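Before I ask anything, here is the structure I am working with.
Note that this complex is displayed minus one protein chain, with the remaining chains in position.
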Amino acid sequence: MTATVPLSAYLILSAALFVIGVAGVLIRRNVLVIFMAIELMLNAVNLTFVAFARFLRSMDGQIIVLFVMAVAAAEVAVGLAIIIALYRNKESANVDEINLLKG
Amino acid sequence: MPEGAFFVIMVTKIVVVFGLMLLSVSYLTWLERKVIGDIQVRLGPMRVGPHGLLQPIADAIKLLFKEEIVPQAADRTLYLLAPAIALVPAFISFAVIPFGDQVRFFGQTIDLVITDVNIGLLYVFGVASLGVYGIVLGGWASNNKYALLGGLRSSAQMISYELSLGLSVIGVVMLSQSLSLVEIVGAQTRMWFILLQPVGFLIFLICAVAEVNRAPFDLPEAETELVAGFHVEYSSMKFAMYFMAEYANMITVSAMTTTLFLGGWRGPWLPPVVWFLIKLYLLIFLFIWLRGTLPRFRYDQLMRFGWKVLLPVALANIVVTAVFVALR
Partner (left out) sequence: MEWLMFVPLAAMALITATLVIVLRNPVYCALSLVGTFFALSGIYLLLQAQFIAVIQVIVYAGAIMVLFLFVVMLLDLGHERPLWLQRDRPRLLIGVGAVVLLLLELVIPVGSWTARVPQGSSTSELMGGVGNTQLVGRLLFTEFLVPFEITSVILLIAIIGAMVLARR
């Protein structure tokens, strides 16, 4: 089976998804949605890895994706715990109101 | 095999399996009421048809003509979508489960499995893990505190027990060296895996009961404390869809247990498909029997049992199996 879809198509899709994630982090104020946007960015990077793994005929990219997923799972567990702790203190999930470190 | 014949065979298989499953689902409701009735020394449905055999049809007609009620404060889109989300995974996970050997038919060799993928086991787990969305979203969209509690309970329960469920089959995968369900059945030619993996089988069975939210793990819909849990607001056909999802899930996990531990369609004398159905229905009977016998767990008992008993035992089972495989 020959690859008719070129690598660049996958890379552009990945870039677009990553940028959407960045936009989400920049324009949303809800901490959970920002967190979802970060997951989106991680997935965009995963797509790049898998695409390169396919076109460079190397499995290494897929292995890295597995590691990224494991780290993402760890990050979500800790991140959501932090969000719940924050919500308990502040009764809010708006990042603008979470500014205790601001002097 | 020509393209056209392949297509026709595929569609036939899908239609037959889907049709049989729908039929089984509707008659499981009858079977359950009869068996529970027997256990509780009463008759169960008797009025519609001989021994109530037409009861499922009457129920279906009744449910179809009931009024659809959508609570005013509900999130309409998700409220309507959730039962469908619950139903679809229950049906499509059957696509990779082999229910018989190859048969010759009109000069074509046909595998009695809809499609054999080399990651079939993972596919089933992936699809099964989506079933929780239907319940959680239904609970949330109803905008009812009992429904929400039921939904939250179910997501916690399913995440907890999915872990042990996944770990309990790793022993089987190690012994059969494959994730394809067809090859797992093939590896049980000489000995069923229930004999080599009795602990794995027990854990799988317990977790399977918990995954399909059946008694004694039916906390998401505990009548006595949550009214009816996540589907308290549902009526008419959408209620029926939740019910169908529950029974379809029951069939799927029974088929999985059969495939993974009871040798799939293998058995002497009788044709393979018949053996598959016998094992399947014995397991379903066991599910109903459990419901008739055991009281419901308390929520903290459920969590403690899942995390502090099942998970360590499943891990120990993996280690023991690994040592056994390495020494062989």
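Going by the order they are written in, the chains are A and B; count residues from 1 in each one.
We adopt the following convention: a residue touches a chain if its C-beta (ideal position, glycine included) is under 8 Å from a C-beta of that chain, and two chains touch if they have at least 3 such contacts.
Treat the numbers as computed from the prediction; the structure is a model and nothing was measured.
J.: Which residue among B:11, B:43, B:84 or B:159 touches the omitted chain?
T.: Considering all chains, including the one not shown, the answer is B:159.
J.: On subunit A, where is the contact patch with the chain that was removed from view?
T.: 1, 3-5, 8-13, 15-24, 26-30, 32-33, 35-37, 39-40, 43, 46-47, 50-51, 53-54, 56-60, 62-63, 65-67, 69-78, 80-85, 87-88, 93
J.: Where does subunit B touch the missing chain, residue by residue?
T.: Residues touching the hidden chain, for subunit B, are 75, 78, 117-119, 122-123, 125-127, 129-130, 132-133, 136-137, 140, 148, 151-152, 155-156, 158-159, 162, 179.
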